[in-house]
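My structure is below; once you've seen it, I'll send some questions.
Note that one protein chain of the assembly has been removed; the remaining protein chains are unaltered in position.
Moving on to subunit A:
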Amino acid sequence: MTRYLLKRLGGALLVLLALSVAVYALFYLVPGDPARLACGERCSTQQVTQVRERLGLDASVFTQYGHFLQGIVAGRDYSTGTAVLHCDAPCLGFSYKTDQQVTRLILERVPATLSLALGAMVIWLVIGVGTGLLSALRRGGITERALTVLTLAGTGMPVFILGLLLLMAVCAYLRWLPFPSYVPLSQDPEQWAWNLLLPWLTLGFFESAKYARLTRSSTLETLAEDHIRTFRAYGVGERAVVGRHALRGAVPPVIALNANDLGTVVGGAVLTETLFGIPGIGKTLVDAVRVVDVPVVVGVVLVTGTAVVLANVVADLLYAAADRRVALL
């Protein structure tokens, strides 16, 4: 178990290292001089030279990448000639635009993203697993057909269309809610929930289609297994057969998928956050791309990558915990 974990984490580290090389190349692939981009368009040539020195852009590509990694692992100092600017351990550099530390900038956005992700998760689990189960148990009936259509619609509709339709209907047409604008949980829990309701529903509905399909197929698969027949043949009631035995077998793949999805969404639900103006990680990425704030883009991509890779490890561990027959090698 420990051995497996070490092996998996080692692998995850390698993946992240490869990712860091790929995103670091962005600094050089983006057209224009990094120093000029960092300094801003109105900088004089002299200022640009200063910035170049401060960021160490004179050194070779490899040295710079080494500094970049060093910044992430141990922190890094930027010398301006007169003063030293220290950047703490997971240092991802400074934003070109705001001169804020990228790490701090991302950390500030985490609560908003987590708020969205966890709330949406509850919705996609309840709706997805619920409809999946229902359509598996009512197989062949009208209920299943209706649910299949809904699921298909969910899978087929892009999240921004779904979100826009919801916004139009609820806020513009029915006027049940004002247009949402994010309020932090620490500031006002009630407003936090009301303003996140539509984003939750949008992301939750969108993701739930996948869960409905997975739950349906894994439930049907379990129901067809021999041990279900055993309990029916021993007079165990249908409710117990489904509730105890079929459900238990249908759950592990759902848990694994959920861990994966949560990782992805925590890394930033770009579309949903942008659509509803939620100041989360996904929106940060979009904003940074728009203004060519390369350090921020690189930082967000690395954080997102880490979330996804770790979620994969967690998904495997959860699967093994839910199904003890799976040996972790």
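Heads up, the rule we're going with is that a residue touches a chain if its C-beta (ideal position, glycine included) is under 8 Å from a C-beta of that chain, and two chains touch if they have at least 3 such contacts; residues count from 1.
In this text, contacts and distances are computed from a predicted model.
S.K.: Looking at UniProt, which of "Benzoyl-CoA 2,3-epoxidase subunit BoxB", "Glutamyl-tRNA(Gln) amidotransferase subunit A", "ABC transporter ATP-binding protein" or "Pyruvate dehydrogenase E1 component alpha subunit" names the chain we cannot see?
M.R.: Checked against "Benzoyl-CoA 2,3-epoxidase subunit BoxB", "Glutamyl-tRNA(Gln) amidotransferase subunit A", "ABC transporter ATP-binding protein" or "Pyruvate dehydrogenase E1 component alpha subunit": the hidden chain maps to "ABC transporter ATP-binding protein".
S.K.: For a quick check of understanding: of A:E144, A:E221 or A:D323, which residue touches the chain that isn't displayed?
M.R.: Of all options in A:E144, A:E221 or A:D323, contact with the hidden chain holds for A:D323.
S.K.: List the residues of subunit A that touch the chain left out of this view.
M.R.: Output for subunit A: 225-227, 229-237, 240, 244-245, 248-249, 323-325, 329.
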